[in-house]
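Every protein chain of the complex appears in place save one, which is left out.
Moving on, here comes chain A:
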Amino acid sequence: MAEEEEVLMEVEALQAVYGDDCLVIEKFPPNFHLHINPRTADDSSQQFVEAVIGVRACPQYPEEPPHLEIIGSKGLDGHRKKHLITRIQEKAHELSSCLMLVALCEEAVETLSNMNHPDGNCPLCLYPLVLEDKQNSFLPFMKLMSCFHCFHSECIIRWWKWLQEQKEINPNTSSYDTVCPSRDLENQREMHGTMKANMGNCPVCRMIFHTEDIEHVLNLVGTHSFQLNLEETEASSDEALLQSDSENIRRQKFETLLKLQQENSGLIEPKSIEVLLPGTFLPESITIPTVSVKATNKQQQGDPTSTLASETDSSGSSNKPSTSKPKNSGMRKYRAQNSRKQLKQWIKKENSATE
């Protein structure tokens, strides 16, 4: 009898701890149902699973562990249900012959808290709700408060917005309803009655849900700056891509320009000079042995008129004076004089032009 009193006290303790969640069917031997939620600091929007477990002890309790079963559950697949019940059963064996009811219930809540996430794919986009590697980032999924069906927050909000949009486009009667028979009008009214503003149907079970049901994710819209309009999303991402591309091109342009500037000691438009003076396309000619420079100087001094003539004639024949020499050296000559006598030549040219 002393033992029975102890057990009765335990059941009382249980009722004190769990309150309305604990439905006592029989006090002795203890038989009760317990509604368990994952521990989420009472934030029910973050509870993706729940279960009702049935505990039925025999008169030999606590010598014999009680019979345990899952009576109902939401959001739990078979695999996780099995895991939940095994964990409690293991605990029961562990605590065999002790008073264990409260401990078992705590174990159940603990286990459930550890599997508080939806399973499978989002019914809207068909991609997994929970990504293995991203479990600790902010929750990308939500549940409808009434039916526990889970979706990616983004997906359900897109559907919600779409519903609202459609209602605005076809308020009660749409273009093709004009010829409809009276019976259809009734159907229409019925349908739109259930689809009033701020209401939608769960895409999975068609249970009606209200703004309040998705409020907890609508708030996310602001804080996480969701891009709801898919076209906008694409546009902005495209834009970003374009910008980065054009930015790269621009950067490259500037870099090459800078390089050119450095090579030409500050000259920004070296090309126009190159165009004017043929033969300059040979890059190695910039490093010219001083001997050849002297030689060209001599040559230039020796035959200044011919140079002038050739310059005035046409730029194409400007290496005429060097034709007597091997072609290669002639080119080099020209290059060397190019940098030195540029100014002089220009003046000459101008003079000749005025003549």
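As a convention for this text, a contact is a pair of C-beta atoms (placed from the backbone, for glycine too) under 8 Å apart; a residue touches a chain by one contact, two chains touch by 3 or more; residues count from 1.
Criterion: contacts and distances are computed from a predicted model.
Only one of "Probable alpha-1,6-mannosyltransferase Mnn11p", "Translation initiation factor eIF2B subunit gamma", "Cell cycle checkpoint control protein RAD9A" or "E2 ubiquitin-conjugating enzyme" fits the UniProt record of the hidden chain, and that name is "E2 ubiquitin-conjugating enzyme".
Only one residue in the set A:G54, A:P140 or A:P203 touches the chain that does not appear here, and it is A:P203.
Remark: the omitted chain is touched by one listed residue; of A:E26, A:E94, A:E165 or A:E255 this is A:E165. Remark: the residues of chain A touching the chain excluded from display are 123-127, 158-159, 162, 165, 168-169, 175-177, 179-181, 183-184, 187, 191, 201, 203-204, 206, 230-231, 233-234.
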